[in-house]
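Heads up, one of the protein chains got dropped from this complex, but the rest are sitting where they should.
Presenting chain A:
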Amino acid sequence: MGGLQKKKFERGSATNYITRNKARKKLQLSLPDFRRLCILKGIYPHEPKHKKKVNKGSTAQRTFYMLKDIRFLMHEPIVGKFRDYKVFVRKLKKAYGKTEWSAVERLRENKPTYKLDHIIKERYPAFIDALRDIDDALCMCFLFSTFARTGKCHVQTIQLCRRLTVEWMNFVIASRGLRKVFLSIKGIYYQAEVMGQLITWLVPYQFAHDHPTDVDYRVMATFTELYTTLLGFVNFRLYHSLNLLYPPKLDGKAMSELKEEDEDDYAMNSECYLEKLSALSASLSRVVSATEEEDAELDQFPVEGEDTEKMEAREREQKQQEAQKKLFEGLKFYLNREVPRESLAFVIRCFGGEVSWDKSVCIGSKYEVTDETITHHIVDRPNVDKQYINRYYIQPQWVYDCVNAKIRLPVEDYFLGVTLPPHLSPFVEEKEGDYVPPEKLKIMALQRGEKPANEQEEDEEEEEDDDEDDEEEEEEEEDDGGNDEEEETEEQNLKTMQEQSSQGKSLQVKVTPGKVTVENKARLEQEEKAEEKRLAIMMMKRKEKYLFDKIMFGKKRKIREANKLAAKRKAHDDAEKSKKKKARK
């Protein structure tokens, strides 16, 4: 016996965590400063496994940080800068109060500033880490670059964001890295592949923002501060990886072309450069004069049988990607003034097309409307007064759909005044059993190189196909469900029977004895198997049964959702058809 009694909460998990308030006190920072520090350093709270233990027996709701994280924050030089800034503000206030303007001026000159370079380096020790985390940075910068230069944040920040995003877009053009584009109701999603990383960002549509009041812009500004620094360094590195000059310079030829134009019409000299860059029409100049694209072919390694297939698949994919990169090569686009210029110019240039617009829309247009060599004229209005014969007048969705389908889609569906086909998300990858909209099937057929037949016939066929598909789906369902519970199968059987009878088809039961037995055999076998499975499920352990039930529940819900979508589609198509018929009559 003997020894001291062990005290509670002096060891173990209670000592590994620290509440937010304690952390703040330890760092001697105000809450906003602490928040800023956490944002900049990427420190987030932790959820302890045993909350009550960590909370020293209390069950009150608290935010916990790892003590290690807070210790790590203590050594951050920026904390010192925060304190300096606090002192600076105090001095400034005092000087104002005493109306000592010279002191104010002197203080302002010595306003403490800090740099985030070391934090970036620390948070992303390798370049690839930074690249992986660039999504949010891009989204934020693109948002800030669309802000009006009023009030909500510093003008310099907005300008910097604009500059960085323009640089980013120019890089993506130069590297031809864009893969997918999606027009959503929120904005335009882009996905690019940069150094093997898929990077997705969202750009809002070009409208003035209705600034909400319940948003803390200080938090956003802190994030932007970090993100601009990060994006700048990433841009620098990326430009150098392509042998481009970093503060990007336009190609000499393009530059001179642009100079010819009356510059004074546009921006001030200082802004002119950025404007030209953001026009996205000219290529960038390289450090080493551009050589022919050296195609780094995949080296053939001698491999065993299994891997060759993979290799082939990879090769095929590479080829497809190469083809996609040259999707718009040789095409000349002209953008009418009502279409979103920046987005379209960006996308078209990413795939090797040439693009121009009206001179008054933006600087950097290359050719006029009257140019005879224009192949596609992108218009977003019901009709155009003066049409040239040797070009297609199409709606902007064509460009995006082509990019996503990786082939040039037939232009007929996208002519002016035509009801557009639905715009599908390229990010959805349907697995087996998921609902696939028929438009996607069509595009997939086109990708495989199948030619669609004549409109009318095709329609009919498709409908039939659809019907068949539906039936198949239903049958599949039956299988899935039947394995589980007989009641459900019965229900579904009933349903299918009803449906069949309602469709006016004869029931599948036939009178001839021979056939019936054949069917029965198969059926019996199936039933036997189903019963076997059911009996086996009975014997599951309780824990596994729970998991199994959960998985099956999820599966069933998925199937239900898919069926619902299919049913909705069918109802819609039927309604359309009946409408058409009425119109014909």
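By our rule, a contact is a pair of C-beta atoms (placed from the backbone, for glycine too) under 8 Å apart; a residue touches a chain by one contact, two chains touch by 3 or more; residues count from 1.
By definition in this document, contacts and distances are computed from a predicted model.
A.B. asks: According to UniProt, what is the chain that's been left out of this complex called? Choose from "Integrator complex subunit 11", "Mitotic spindle assembly checkpoint protein MAD2A", "Ribosome biogenesis protein BOP1" or "Large ribosomal subunit protein uL3m".
C.D. replies: In UniProt, the chain that is not shown appears as "Ribosome biogenesis protein BOP1".
A.B. asks: Determine which one of A:15, A:243, A:321 or A:425 touches the chain that has been left out.
C.D. replies: From the options A:15, A:243, A:321 or A:425, the contact with the absent chain belongs to A:425.
A.B. asks: So which of A:329, A:368, A:412 or A:439 would be touching the chain we can't see?
C.D. replies: Once the missing chain is taken into account, the touching residue is A:439.
A.B. asks: In the complete assembly, which of A:143, A:158 or A:363 touches the absent chain?
C.D. replies: The missing chain is touched by A:143.
A.B. asks: Considering the complete complex, identify which of A:11, A:56, A:211 or A:560 is in touch with the unshown chain.
C.D. replies: Answering carefully, the residue with contact to the hidden chain is A:211.
A.B. asks: On chain A, what residues meet the omitted chain?
C.D. replies: Interface with the chain not displayed, on the chain A side: 35, 38-39, 42-47, 63-64, 66, 68-69, 72, 106, 109-110, 113, 115, 117, 120-122, 124-127, 130, 132-133, 135-136, 139-140, 143, 160, 182-187, 189, 200, 202, 204-205, 207-212, 214-216, 219-220, 223, 232-233, 235-237, 240, 246, 338-340, 380-381, 395-397, 419-420, 422-425, 427-428, 437-439, 531-542, 544, 547-548, 551-552, 555, 565-566, 568-569, 572.
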